[in-house]
Structures are given as C-alpha cells and as structure tokens.
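A single protein chain has been removed from this complex, and every other one stays in its place.
The letters A and B name the chains in turn, as written, and every chain counts its residues from 1.
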Amino acid sequence: MNRELPTRPVPESTIVRPVIADCDIHPCLAKPSDILPYLSKRWQEHAMTYGMLPRHGYQSGPAYPKGQPDAARLDSWPPDGRPGSDLSFMQKQHLDTNKVELGIMTVIAPAAGAAQNLDYSAALARALNEWQVAEWTSKDSRLKASIVVPYEDGKAAAAEIDHWAGHKDFAQVLVLSRTAEPLGQRRYWPIYEAAQRAKLPIGVHAFGYGGYPVTAGGWPSYYIEEMVGHAQCCQSLLTSMVLEGVFERFPGTRMVLIEAGLAWLPSLGWRLDKHWARMRDETPHLKRKPTDYIKEHVWMTTQPMEEPEKRKHFHDIVEWIGIDRLLFATDYPHWDFDDPLWAVPVKLDDAARQALFLDNARSLYGAR
Amino acid sequence: MSLPAQGAIDCDLHPAVPGIASLVPYLDPQWADAVSQRGVHDLESTSYPLRAPLSSRPDWRIQGAKAGSDVAQLGKQALDGFGARAGILNCLYAVTTLFSEDMAAAFARAVNDWLAAEWLDRDPRLRASIVVPIQSPMLAAAEIERRAGDRRFVQVLLPCLSDQPLGRRSLWPIYEAAARHGLPIGIHAGSTYRHPVTPVGWPSYVTEDYVNQAQGFQTQLTSLVCEGVLSKFPNLKIVLIESGFTWLPAYLWRLHKYWRGLRMEIPWVDRPPPNIIRDQIRFTLQPVDAPVDGDALQRVLDQMGSDDLLLYSSDYPHWQFEGQDALPPRLPDSLRRKILIDNPLMTYPRIKEDFA
Partner (left out) sequence: MARHVVGLASAVASGERLVAEVAGRKVVIFNLGGEFFGLFNRCPHQGGDLCLGRTTGLVEAGSEPGEYSYTRRGEILRCPWHGWEFDIRTGKSRAEPGRIRAKTYEVEVKRGAELFDGPYQAENVQVKVEQDYIVVEV
C-alpha cells in the first residue's frame, strides 16, 4: 500500500552575496607536465631530469603535511586534476557563485622563484606567465594575473616585469615571503624599480623556500607552527622593507601583503617607530618614521581573516590600519578559504563593505 | 608618593660583567687559566652593542666601564630612583652562545657565583635569574640543581633565540628542574645567532635585529604551547622578558584560529591556547611598544583580556623611556598596582616569601 504524505515547498534562499574583488586566487597546473609546452626544449629536459632543487627536503610535497590534501578545500577538487586547475569548475564553484568581479591570480606552485638554478627560475617564471594568459586571463576577463618573477635574481626579475609591463592581463608583480635574504635588501631592488616603472603593485604572498627556519630559533615540529609563523615571517620582511628604505628609494612602490594576517600590523608599526626613533642614526636613509611609510605604501589582503575572541576588537584593527588599506581575498581553492558572506567577524557599514569588498582593489589594481 | 614605581618589584635589571677577568676568580682552575692561555674574549652579545643607544640610557652610563656594572649605582638608579623595593638581575653575558657545552657550563657556573658574591651579597633587595648552558639541557638542569638551594635565585634564564625552538622535548630537563624548584622560566630577548635573527634571513641593522625579537618571541610562544610544555607543567610560569607585549592580541587570535582546525596535531593542547597563555605566560613591561598619546595602549590592554599578565620592569640600563616615565600614562590605579606589585609577587614565589 502506498500513500502520498504531504510535502512542503523549499523556500527560496534569501541570502544576497556582495559583488567582490578576490585578491588571492590560486590557479594551478593539473599536472606538472602541463607547463612543458611553455618551456623551451632545453628547459623541458631540465624540468624533467633535474627539477627545481628548492631549499626544501622533498621532491613531491611539504615536510609539514597540510591541514587538508593539497592544502585545498575538500570540495574544490575538479573531476580531473588538482584544485584550481580547471577554469570551468572554478567559474562555477567560485567566480560565479561568489560574484567575483575582479579576481587577482597568484601562482604560488610551482614556486618558480624558489628554483636555485636561476636560469631555470627565469625560464619557469616566463612559462607560467604565458600559461596564465593562454589558459586563464584570455578565457575569463574577470581574472587578472600576477607576474611570476625569478625573484632571487633581481635583474632577471626586472626583465620579466619589463617584458609584461603594459599588458592588460597583468595586475601586479608577485614574490613569495620566504626569500633567501630579507626582501628589503638590495639584491631585490631591481624588482621594485621595475615595478615602479611599470606602475604595478608588488604582491608578497606568504610561503616560499628561503631555506631558513620559519622561526628565528630553529625548525618547529608542527604544521600549525608553520602556519602561525607565516605572520611573523611577514612582519620580518616588512621590517626589512621599511628599514632598508625601499619605500624611500622607490616612492612609487605599492606593496600588497597577501595571506600574511593583518592584525599584527599596528603593533609592528608602533614597535618600529619606537626603536627606529631610538637608533635613527643607524638608518639615516629614512626621512620619515616607519609608520608613515607603511601607511602610504602597504595594503593587506584579509584572508586568513582575523577572528578575535571578542569580535568588537576587529574594529580596533580596521581603525588602526585604515579600511582603505584592506583588500578582501578568499584564497580559493585553499583550505583556509574565506567565504565573503561569513568571513568578516563584525558588521561593517555599507561604505566600509564596499571599500573592502570591491573599491579598494579596483583603485589599486585599476590605477596605471 | 612621587616616585613612579613605589613598592614595585623590578623584573628586568641587567648587571654587566665588567670583563672576562671578573669571572676568573669564580671559574674552575682549568677554565680560569684558559681565559689567559687561550685569550678568551669578553662574552658580550651582539644583540646589545655596548655603545648603541638601546644598550644604555645616557644618564645611566659609566665613564670607562660598562653600564650596569656597578652594584651601588644600579641600586640607586634602578631601585631607589623609581621607588622599587626589589629587583631581579638578568645577566645577559652570553655564555649561551658558546659552542662548547662544557665551556658554557663552566662559565654559567662562574656567572651565577659571581652574581651571588658581587651582587646579591651586597644589596639585599636584589634577586637573580640562574644563567644556564642551554647548549646541554642535562648540564643546564644540573646548574639549576646546584643553585636552586640559594633562594635569592628566583628564576631560570633562557635566551629567546637559540639552536632549536624552546618547546622541543629535548629541552624539557630544564623545565622539569625549574618546576621541581618552583622557579619560573624567564626568556630574555636576544639570540645565540645559530640561525638568522629573522625567518627570512640575516638583517642589516641593529634596529632590525631588535625589532625582530618580538617576532622571535611569538614563534617561541607557539612552540611552548604546541609542543606541550605548558600542558605538561601546568604550574610552570614562563616570563617573556623585554619581549614587547602589544603583539599579543593579534598573535593569540591567529594561534587560536589555526588551533581550531589543526588541534588534532597537538591534542595535548586541550583548551583554547589564549586561555593557557593567560594562565601561564607573563610579560615584563618594558619596552612598551605603543604610542603614549591616544588610547591605543588602553585598547590593547583590553584586547589582552587579563590584568595579570604584565610585570613591572625598568629594563635598566637599556634605554626604553625618558626620565621617570617607567610606566605608561593613564593606567587605571588597580592595574598599576597589579603591574608593580601583585603580578610579580604572584609570578615569583621566592620573592613573595621575602617581600610580600
């Protein structure tokens, strides 16, 4: 005996998602060999025979296993390939669903800048840039690329920036945070000079393979320590940028700290101001106090969003940094993804939301 | 009451070893002779260049000698000058930077015996931290055992940045010995320069080195929590000395956030890390890395979520403030009293015995 039980209609979703600029999206190769068509025969052979030789112990993965496979949302694996490797899947799951009007791509794997053979580093960077145009930006106009550069070779990195300068699909220059020397040091200055010339922001994304422990006191044991530690690494690199006078020497520099955390910035600025003032004769090339440079030259992406114990304290941070310096980012498809609908821990007024989600990125990346 | 720190316990004073010769009378004969036979140099750390403005306030310098090398002057300037009733000597003579653990142990013994004879015996208001050879946790624990009977030694001193993160299990004999004797662990700014002072390579400037100590402390706190030191020794207090503290709220938020998703890596951290840290970690006051005008510091103190965390320090003779401004302005009276007196007494049981 079958009988119909009563049913109810499903209510329409009442959620309205904001239109956003996502300032940290990670496209990646479905498989490593997909980059080969973009490399010359010589570098194809090198890639297959010798590889990257990074300052890092494994050929195929990190020494700290990630929080999720491939550091990705479990739901971001396309039918074939790795998370972030399939444009149509990304469009459906992320760009369309989350109303991404402008998506800034940051290719962090393979980390071309980490290849110690600097000629290979340069060849791989060029290949990744061509791949970004061919496979991504030319197919979806919402996406803009970051110029991958062989950053341990300042001259070659500058040449790569010059090569793409003026290309409408590239919105910034990309380096990783963990470099062979602190990023303010002079071996990197050609990068800042070239970026200034090209009127492009410099995005510094957390991670990389500088070879030094993620703490200044040795290698920790756990992945959680590495993840927390990226915030400290980024504090150190910003300290270097300020004290070496990068912002004084290259006043057109606009630097975006990507996936670095953000709540630490006010405290670091206070500390820099205080101790710079005490020993300012050591850095006579600085004409202004550190926080003046930071205020003028530094932007930060919001993911991984700060989650204060008392949410209201988020307002303090926004006030101290300035809402105009914050850029929303999701980090799609990575596991610590921020959902634009839920990530911000406090209620911001409409103007602040508009700035955070869209306008700041439009003016930063649109102004050339 | 006109003095700014009336009745306080000053938790960070730096006595200077006048020179390597000063330790010779306290060294085992073999090492005493080695000082001259091998030309052992003065073991002052790179972290504090003697003439750098940071290293001494101009009015605390001594003509022809190191600042902080005179016990009477220290008592007068650091204690009398601010109204403090007692103070803890943290000797930064860098025996922890030596590569030979045997030599480090010998010189640590000498420093501690020198402190007892030349400082503690001469001013009853002074207390000291036990300098230990962190190069060998076993020898470090032995030095704690050797000195712990003298209750004027009130904590164990470790450098912030050394060979390995401070939570690592191989260092636990130090924590066991400290806990056994009710001694807090004091971790002081500075590096043994085994690794670059930043996680992204060697810095160019002393200013940069010093600013980066705050990041070093943050990573060490992560290590102490994640490895389980605080879980294993729930009664152990750890004092971050000259670390700055305005970085704490942002740091706690990040650690807490990642712990929620990665707790399974470190299940012995079985309650929110900020709670553990508030229970067991303390911070000396100077340097106060916040603007004195405006309400930023008040807001940071609110974000820190506890009045128990700060311990008064002048950081004598380091130059962290001008004149009598050892405390930031506009602290509520109740918090001020806690920083000056109650928090130090709660942190250091041996000081409480004598000065409560």
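Everything below uses one rule, namely that a residue touches a chain if its C-beta (ideal position, glycine included) is under 8 Å from a C-beta of that chain, and two chains touch if they have at least 3 such contacts.
Because the structure is predicted, anything quoted here is derived from the model rather than measured.
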item: Listed residues B:P49, B:P173 or B:G261, member touching the removed chain; value: B:G261
item: Among A:L74, A:A134 or A:A351, the residue in touch with the chain that has been omitted; value: A:L74
item: Residues of chain B in contact with the chain not shown; value: 169, 227-229, 231-232, 259-264, 266-268, 270, 272
item: Footprint left on chain A by the chain that the document does not show; value: 1-11, 67-68, 73-75, 335-339, 341-343
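The criterion applied here is as follows: only the chains that are shown with their structure count from here on.
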item: Whole-Å separation of chain centres (CA-atom averages), chain A against chain B; value: 36
item: Residue ranges of chain A in contact with chain B within the complex; value: 67, 177-185, 210, 212-225, 227-229, 231-233, 235-237, 239-240, 243-244, 261, 263-264, 266-268, 270-276, 278-279, 282-283, 304, 306-310, 313, 316-317, 320, 335-336
item: Complex contacts: residues of chain B adjacent to chain A; value: 52-54, 160-168, 191, 194-208, 210-212, 214-216, 218-220, 222-223, 226-227, 244, 246-247, 249-259, 261-262, 265-266, 274, 287, 289-291, 296, 299-300, 302-303, 305, 319
